[in-house]
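One protein chain is absent from this view; the other protein chains keep their places.
Take a look at subunit A:
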């Protein structure tokens, strides 16, 4: 092994580790829904290469309003799926799409983009 091979090997292994850490150990940005009047819990979510916040906590049994603002044209985020609530919605770019639902059961419900790569979760407490 020559020097460059050693450097490439070390760098490569380090990068692999970094990639793993970067994507899999990413902290969740959690937001708790703001209970508006009339019991409507509202959360604003920005969609830009991901969902921020990506973990949304809501109270069980009260209506929830999720406002998705899609701040990009990248096609990855054009669809939003909330499979447990049977929701598939197109998010127009640079617009807010409001999704209303009523979580009756506690649990964690994932929401994803159309291809399941951008992910977030709705935590019903």
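Everything that follows uses one rule, which is that contacts are C-beta pairs under 8 Å (C-beta built on N, C-alpha and C of every residue); 3 or more make two chains touch, one makes a residue touch a chain; residues count from 1.
Going forward, contacts and distances are computed from a predicted model.
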Listed names "P-type Cu(+) transporter", "Peptide/nickel transport system permease protein", "Coenzyme PQQ synthesis protein D (PqqD)" or "ATP-binding cassette domain-containing protein", matching UniProt entry of the absent chain: "P-type Cu(+) transporter"
Contact residue for the chain not shown (choose from A:9, A:30, A:60 or A:108): A:9
Residue numbers in subunit A that touch the chain omitted from display: 1-2, 4-5, 8-9, 12-13, 15-16, 19-20, 22-24, 26, 31, 34, 36-38, 40, 42-46, 48-52, 54, 67, 69, 71-76, 81-90, 92-94, 96, 98, 112-119
